[in-house]
Each structure stands twice: as C-alpha cells, then as structure tokens.
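With one protein chain removed, the remaining protein chains of the complex are shown where they sit.
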Amino acid sequence: MAASDYDVAVVGGGLVGVATAWGLAREGCRVVVLDEGDRAVRASRGNFALVWVQSKGLGLPQYAGWTIRSSNAWGGFAQTLKEETGLDVSFQRPGGFHLALSEKELEGRANILKRLHNQPGIVDYKTEIMNRSQVAKMLPDIGPEVVGGSFCPLDGHVNSLRLFRTLHTAVKARGVSYLPSHRVETIIKEGGEFRLATAQGEIRAGKVALAAGNANMRLAPMVGLEAPMRPERGQIVVTERLRPFLIHPVVTLRQTDEGTVMIGDSKEESTDPAGLTLGVSATEAERAVRLFPLLANVNVVRTWSAIRVMTQDGFPIYDESKTHPGAFTVCCHSGVTLAANHALTVAPMIARGALDASLVAPFSARRFHVQAVG
Amino acid sequence: MTKASDLASSYDLVVIGGGPAGLAAAALAARAGLSTVLFDENPGVGGQIYRAITSSPVKDRAILGVDFWVGAELAAEAKASGALIVNGATVWSLDPTRLVGVSIAGQARLIQASRVIIATGALERPFPIPGWTLPGVMSAGGAQTALKAQGLVPSGRTVMAGGGPLLWLLAAQILRAGGKLDAILDTTPRTNWLRAFAHLPDFVLSPYFSKGLKLLREVRAKVRVIRVDRLEAVGDDKLREVVYGAAGGERRMPADLLLLHQGIVPNVNLAIAAGVTHAWNERQLSFEPVLDENFNSSVHGIAVAGDGAGIAGGTAAAERGRIAAVAAVRALRPEASMPDTQAIRQRLQREEMGRVFLDWLNRPADSFRRPKGDTIVCRCEEVTAGQVRYTANMGCEGPNQMKAFLRCGMGPCQGRLCGLTVTELIAAERRTTPAEVGYFRLRPPVKPITLAELASLPIAETERKAVER
Partner (left out) sequence: MFKRLVDAGVAVAITVDGKRVAARVGDTVATAMIAAGIDHCRTTPVTGAPRAPYCLMGVCFECLVTVDGVGSRQGCLVPVSEGMAVETQTGKREAGR
C-alpha cells in the first residue's frame, strides 16, 4: 500500500468530487482528483445552486433526513471554506418557495407534500402551503396569476460557481493533486492497490472514490459496483445583474448574490449538452414573467444547458465494493445541497475505509435489485 | 420601417450583417430570384467599413477617402435588388436547422431560412492595457464610426496607440478633417519585419502597397510617431495621462482621449453558437470558421462570408459575399443564370495577395495581447489578467472552466472583448497553444433580448411539458 502514489483517487472534478476530496484531505489522506478537460460534460457548471429541502424524500423517506443533515451542516461548511480560502460562497437559508400559477398546480403541490409527509419513518420538517396573500406578504413582487405556493424555512441557496472555484482553491491549498485531462479509461485492483489508466499514464491509489456523475455508470462495474443512471438535460436562463429584489429563492427562479436572476428548471431526455431547445427557454421565460412581472423588460444575457446527474430513481448512491474493497461510489443529483455531507460525513467514512451503514445504508445501489425482485 | 410582424415566416436566404459581404450577397441572391432578407443591427447599412454610407454628414469626399465611397454602390445595388433590408434588426439566435431568432424594436421573431449567410464581419482585437476601461479611452474603430456616421472629430489632447492599417487610416482621416493628434504611439514590434519580409514581393504587387505607403507618409508628416513597448492609461474617474515606455525610459503625456487599436479579428459569436466549427489561425492570432471554397461552414446551409471568415478587408468581403451567394442560388435555384465565379475568385485572390505581409508586419506584440497583474481582461465582470493566470495555474485548463470560476466572459458582451485574451493567457500559462485551449462555448441569445421577448416565442406542447410539471 505504501507504494501507491496516493491514499485515495477521486474520479471526477465536479462539485461532488472536489467536496469529497476536500473532506478526505482534511482527514489527512493523500488525494488525487482525476478530471476531464475544459469541454467535459459537467453538471457543476450548469446547476441551479439551491440548498433545498422541501419535497425531498418522496419514495425514500431517509433521503429527507439526509438532506436536512446537509442543510444544517451547510453554514459551518461555508464558514470553514471561507476561513481556508478567503472566498465567500454566499450561503443563505432564508426559506424557499415553490409557487403555483393555477389552482390545479397548487393542489398538485399540496398532494405531493401530503404523500411525502405521510410516509412512515419520515423526519418531520415543516413545509407550509400558503395562499396568495400569505405569499404576497413575503414576496411582494408576485404577479396576479400566482395563486399560492409552498414554503419551507430550511430552503436556501448558494453561489454555486463560486462554490466550485472555492472547493478547487481549498483542495489545492490542502495539497490535493488535481489532474485535468485525465479521463479514467479503466480501473483494476492489483497487489492491494487500484490502478487507474488514463491517456496521460497510470495513477495508483489505495482507495478509489467514484464521483464522476453520469460516467459512474461506466466506471462502477470495473470495481464491482453499479450506478444505474438516467441523464437528462436541463436549461437555465440567466439575466443581467439587477438590484436585489428577491430574498427568498423560488424553486424555479432565484436572484444570486451577484444580482443576476437564474430561471429554471426544465427536464428533457437528451444527453447533448451543446444543444438548446428555444421553446423550453421560452416557457421558462414566460413563467418567470408571470411569477414576477417586473422582470419582463430585463435582459437575458445567457442561457445554460447541462446534463443532470440523475440516478434511475433520483436518489443518491453511496456504496462500497464487496469484491474490490476500498472502492466507493459517491453519486447524486444534488451536488450542491449535499456538498456539506460529502465533505463532512461521506469523506471521513471513505478515509476510514468503511461506510457507516446507520447513515447511508438506504442509499446503496442494492435497492435497485430489491425493487426488481419485489 | 419593417416591423417584426411584417416578416414572412420563411425566406430562401437570410443574410446577417449589412457590410460589404452581406450587401453583395443579398444583392446577387435577390437578383437571381431568391426571397432574401438582410438583417442588420445598425441604424443604416454599410457595416463598419462603409458605416453610414447612405447618411454620413461628412460631405467632403477627400476626408474619408475614395475607398470609403465605393460602398455607396454596394448599398445602392442591394437596395435595387429586391432584397428586404431591415436595419435595427438584431439576430440573437441561429441553430443548425437555420431557424433565425431576430429582434426588431423589442419584438422577437423566429424565421426559417433555407440558406443563411453570416456576414457579421470583424471587431477590434482586445487591447487590454492598464486603464483601458477609463472614460476617455476608446477604440479607434469607435472614433472612426463617430466620424463617419456623425461627423465627430476628436478635439482636445488626443493620442492614438497601437498598430495596423485602420489606425493609420483613421489618423489620416482625422487630420484631413482638421483634427489634431498629439502623438501616435506605435506598439508594433520592429522584429515583425523578419517574418513579413518574405511576403514583401506579393505585397508590392497588391493594391495595398501604394495606398499604404501614401497613408504613412501623409500621417508621419504631421504627427509625432513614437515606437513604444509599454502603454498605460492613467486617471482616477477618467483619462488624465498616457504613460508609455520607449527606448528604455518611461514617459508621460497628458491626454483627454486615447484611441486604441491593434488590428481586427472575426466576430465569431453567432457562428460559434450556431455550431460552426472554428479553428485557430496562428498568423492572424484569432479563431475563424472552417470553410470550403464557397464559404460553406461545417453546418449544412450556413455560410460565413466577409471578414467573419478571416480578415481580408472590405473589397475582398464583397467578393466573398458574392461567391457564398452564388452557392446559395445554385443550391436553391440551379436554373438561375449566375455571374462567372472564376472572375470573382481572381479578383478575390488579388485582394488577398498582400494580406500575408500585412498580417505579419502588424502582428501585435505578445505583451499587448497577454497582459499581467491587475490589468482588466474581462471588462464586463472586471476580471484581471492576474486572476486568469493564477486560476490557469490552479489547473483550470480552458476558457469554459475559467468562465465558471471567474465569470470572465459572462457579462453582456459575452466574451467579445475578452475571449481571445483569456484563451491566449491560459495557453501561455499552461505552455500550450490557443488551438489546444479553445474558445468559450456560446449559446443563444448571442445578444441580449428581454425575458418578455423570449417568452413571446412559439412554444410546442412538449417544450411546455419540459418545464411545467
């Protein structure tokens, strides 16, 4: 083992990968992050930056508890990052909204929340259905078509691009080796260590953490793991910088600390990150103007299009390999919300060499087989 | 005035840009019977080289020179051709299916084109020196536009700095208009002659030769020209003085206006957003679309003509526009009679002959393309050269990751004034080439449109379902 170049090789340099790498480095591990190049399909450059709790956990109640754990850890996590890098990721938790533009939408919303919170074993967290006048007290700029919404005080947001930069800055400061243009082609375990083949040469490490997003689907089977994914494309519309007008993030619309307004969140079955469906952007814009009519004349300066990291059931996968001890998967859609967990909870488990079943057992990919049989 | 609602839902040919390439292309195609619309963002046609050709208040033809006024013929031809010419029309989207997003007076439309000719021309190469964002510092092209279109001549203490044909042309035009120049600070390295020399014979035979010499003599007779290797604009709220390094020493010169120019580069934003493959041109130090002999791009039905296809000048641009238009007509109306493209190609070749020499001779110095320290690179987001260099060394390999980390290129100009600088800085820090580093990924809208305009576009049921859940 001592012959290995690194204690842990983290595959993937996106938010999940660098958050995990940072946590590992804090545990004293020698860490390398293997990443793709500038044109990598990268969800971290196109995410919506919510640290979001409401609606999480329908179908897997333990996911709600896992999300709340991260949400609660986020403040301290952001503070530590600031102390280490001088960069403020602007984490705020003012509570967030899901707004409805029709009675039907509001009813659908209420139903989802009822089903979510009626699940046995779900941790109790408050999400309140509000009528129009209740919403208007907190969001005075809503348009006449807004009939109401749901509000959860635990919801927040962050500047996710700055988080991305901050984590990269922090891992560098902690001596983590970051190797871009090192796409991992194969992984084998030999002589007690993992050998990761890249076009730039072989990297050896005692352990390996797969944090490569949708590419985990390809990599996991190499080390006796699995990551069934169903990537989908999301588009975001971004406006010019505006003076602050919106304190609370809405699940489809938020104002960043820099002043820009981000508008989402679409889902299309596509794996082409370069493409853009104009009609989808138009729908996002149309709904944004109906939610907040004062945005009508605001300029759109960019659109983003990115491929969501999405497991087949939408919930995270944290696993350790039975056949290749020392190999782990860290795979999820909510790389921002769960960043604090990945850095502060999952990374220490990997450093110790074993996942803590009391925390992450429900998120093993074995659940897909249970369902298949059942 | 044509309104967005007046437009047909489809045209045989959509030409984007009303400079020489666009005007020549539209005229030829419309005459050959293609339903043709030309969209141009400016209040009048002419592009930048023939700016305000139909409306310039500068009536003394000697001031702007004969090469300017030849544009009048192009504009007249296009007007008479039957092509619909729409000014004040901003094209903000183009996709590989040739769906064109255009905004006119705050109203957006999507227009289907059978063929598209992108003729968006050139813009000035970024000139990132310390203080270049100060009021009182302007691009030479900007000052030339104000002279052509509004008859504005610099007054007060005026300094020009940089290099390239446009700088000298503007100097001559300002002088002819009765303006005064305190100095021209020439930033072109003397060593450029070494690379340029081999191409001198071609240049001597080209139309640029005698014109260029005459222009240099005209300007040098009236203005002090100083060769400099360092340049800085200094001031608090606006430009107060120009600081420059020459012959080993530092000098200061009080100034009210500093006009900067170090050449022009293709305006690539729309073509890149449309998915057109681009490649690095090491001689011209810029990205340009990869095109065939008819200026067709890698995207079927989309051609790029004019300086947007690589810098070759206004006369060449018109010939390129004609060749691209002939190809469009042949594809859609093979029965139409077409001019002899052999003759057009010969004229184009003659125009391009002297270009290689000019490119090498006027190649801007590395230090003026790759700034250091606190010099602002991205004007919109106020990102400095030092930040870009530091982040490149952190392992940030390319402009797209750089954009995510530092926001450079994320402002309203969408990288037009920093893209090349960012690419070159990353290449320098990582000891690789700009070709290897690549350019910003661009998506529509390539020019800002309002949320209301975006919201007004047609939406299919599946597209609505992708958002409403």
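To keep things simple, chains are lettered A and B as they appear, and every chain counts its residues starting from 1.
Basically, contacts are C-beta pairs under 8 Å (C-beta built on N, C-alpha and C of every residue); 3 or more make two chains touch, one makes a residue touch a chain.
Here the structure is a predicted model, which means the values were calculated and not measured.
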| item | value |
| --- | --- |
| Contact set of the excluded chain (shown chains only) | A, B |
| Absent-chain contact - pick from B:163, B:321 or B:411 | B:411 |
| Touching the absent chain when the full complex is considered, from A:241, A:267 or A:367 | A:241 |
| Of B:93, B:139, B:284 or B:297, the residue in touch with the unshown chain | B:139 |
| Touching residues on chain A - with respect to the absent chain | 141, 240-243, 245, 259, 261, 292, 294-295, 297-299 |
| Absent chain, residues of chain B that touch it | 41-43, 48, 52, 55, 57-59, 63, 88, 90, 123-124, 133-139, 141-143, 145-147, 149-156, 177-178, 237-238, 256-257, 267, 379-382, 411-413, 416-417, 447-448 |
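Rule of thumb we're sticking to: only the chains that are shown with their structure count from here on.
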| item | value |
| --- | --- |
| Chain centre separation in whole Å, for chain B relative to chain A (CA means) | 40 |
| Contacting residues of chain A [partner chain B, same complex] | 35, 37-39, 44-45, 161, 164-165, 168-169, 172, 178-181, 237, 239-240, 252, 258, 263, 265-268, 274, 276-289, 295-305 |
| Complex interface listing, chain B residues touching chain A | 93, 95, 99, 101, 110, 275, 391, 394-401, 404-407, 410-412, 414, 437-438, 441, 443-445, 448-452, 454-460, 463-464, 466-469 |
